[in-house]
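Every protein chain except one is present and positioned as in the full complex.
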Amino acid sequence: MRHWNGRQAALALLVLALLVLCAVTAAGWLLGDRAMVTDFSQKNLAPGGDFLFGTDWMGRDMLSRTLTGLSLSIRIGLLTAGVSAVLALVLGVAAALGGWVDSVVSWCIDLVMGIPHILLVMLISLAFGKGFVGVVAGVALSHWPSLARVIRGEVLQLKGATYVRTAEKLGVSRLQIARRHFLPHLLPQFLTGLVLQFPHAILHEASVTFLGFGLSPEQPAIGVILSESMNYLTTGKWWLAVFPGLSLVLVVILFAAMGEQLRRLLDPASVHQ
Amino acid sequence: MEPILDVKELSISFTQYGRGTNQVLLPVIRDLSLTIGPGQVVAVVGSSGSGKSLLAHGILGILPYNSHMSGEINFLGQPLTQRRAEQVRGKEMVLVPQGVTYLDPLMQVGPQLRKGKKDPQTRARFRGVLDRYGLGEEVETLYPFELSGGMARRVLIATAAEAAPRLVIADEPTPGLDARAARRVLGHFRELAEGGAGVLLITHDLELALTIAHRVTVFYAGVTIEEADGADFAAGKLRHPYTRALWNALPQNGFVPIPGAQPGPGEGGEGCPLAPRCPRRRPECLGKIPYRPLDGGRVRCLYPEGGDL
Partner (left out) sequence: MKHRLFFTGKKLVRMVLLLLGVSLVAFLLMSASPLDPLQTNVGQAALGTMSQEQIAKLEDYWGVNDPPAQRYLGWLGDFVRGDMGTSLLYRQPVSQVIGQRLQNSLWLMAFAWVISGALGLTLGVIAGANRGKLVDKLIRGYCLLISSTPAFWLALVLLVVFGVWLGWLPIGLSVPIGVDAASVTLADRLYHAILPAITLSITGVANIALHTREKMADIMEQDYILLARARGESHRSIVLRHGLRNVALPAITLQFASISEIFGGSVLVEQVFSYPGLGQAAVNAGLGSDLPLLLGITVVSAALVFGGNLIADLLYGVVDPKIRRGVAKQ
């Protein structure tokens, strides 16, 4: 087997992670019905041959429940990360144009960053009446500040760059400048920022759901599963918490690794490595 | 007399990514050879972007991790391995770097020079060195950002002179200084050479280099193209067309510019890098060109000046 260089390995990892995540999403979607099936003759079974992740106090298959929960988490993660990244892009670019807009956006960034993250997600979720809408709004509306700050800085730097100023002086149209000079620099930043939002979004969704501010208890979300498991842990039903949580960690790691590899591929400074 | 530094066919290259996932090897310095004897000042002259600083880093063994070095370096008669470089640097072999960014911005000059030693002997020794360069006691408590350009330069020389080195490598020691200050700085290097050390002066400024250099090696696009005596320049005894052009580009010699631009690293093949700009080029200049002795110096040209056309 030939030795892969850094970029080829990064690309391979990226594709692999993407495939696994797609598979989990699809599997969870398909298993959605099975996750709801209760069978009291099979309740409280420890992990084994028939039930890899065991069953809960209602005899539900924990593997199906976990996959369904993960699938839901991933879809919510995509939605919220997408919304907050677009929000960050719009606000970051607007702020970089300067003037009072910059003051207002910068103030908002400071304000949002001043409230501990989980508290803010709780508050927004409450405002939207909790549930699916609440948690999506909470995560989407609270994750934009750091990326907005990065984009603002990037645009400001580009605006001051000599070649952009020269292009302006030469009478190149603003649209042309935006397309030829800003887009190629901003796009990698934006894409990396977007992918790096996924892990945070998924973790926060699970956290607020766990606390009771997110998805409703009827939904097979990971946060719900783990919060319910707390009632059974002291009686030794460790598998109710360990496997669903571990699966969540794996999914989040995959997203984080994807972001990391994407950064390695898109960062201009990485040509030397 | 045994040379202090003897470099033979030194090459330095970098691994980089090209388009997509392709890795390419980027040569920055090719086939560099030079010799420095005791008390000798040897200047390596080349325009910016020709990879001169890497020569200094390569000799000292402080190249970045993605670089590769090949060739032979002998220091005081013995091969200079990475391990030996680590042992001798800062002692027998010292670097005078380009500018104030080479000083820790958050550390006062005094403690920085002393490398953490606090005993009275060390203090006294460094006091002496700083005195030699006209730097008073108050300088020791200044931070790098509080130094003027000339002061910073003298502090940098002091970091090197303190060790009583056998070899001083000065990397572009004069930019940003006016002519008088620059000459004074070069004077300090001459003093070090007069004390028996060898000095390797890396610079883009031919005129200034000629004021103290005994030998001059001219560098073009990562390749050594000529080695000459300092006196050869004024005597018009130059061998390579580029050296001639460099000399003619000096203000007092007519300010004649050279048309075209120096190729970047990795551009151009194994032939003469000057070929695209050279008025005397022939088709065979695109092949491999030997570095051969000529008239008391060396030249990498098939049809050198003064030779038969």
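We just call them A and B in the order they show up, numbering each chain from 1.
Quick note on the criterion: contacts are C-beta pairs under 8 Å (C-beta built on N, C-alpha and C of every residue); 3 or more make two chains touch, one makes a residue touch a chain.
Please read all numbers here as calculations on a predicted model, not as lab measurements.
Only one of B:Pro3, B:Gly90 or B:Pro276 touches the absent chain when the whole complex is considered: B:Gly90. When the omitted chain is restored, the residue from A:Pro116, A:Gly160 or A:Pro184 that touches it is A:Pro116.
Across A:Leu186, A:Val224, A:Val252 or A:Leu265, the single residue that touches the chain missing here is A:Val252.
Contact residues of subunit B toward the unshown chain are 57, 60, 62, 64-65, 86, 88-91, 94-95, 97-99, 101-107, 115-116, 143, 145-146, 159. If you put the missing chain back, the residues of subunit A touching it would be 107, 110-111, 113-119, 122-124, 126-130, 199, 203, 206-207, 210-213, 226, 229-230, 233-234, 236, 238, 241-242, 245, 248-249, 252-253, 256-257, 260.
Here is the rule we go by: only the chains that are shown with their structure count from here on.
The distance from the centre of subunit A to the centre of subunit B, with each centre set as the mean of the Cα atoms, comes to 51 Å.
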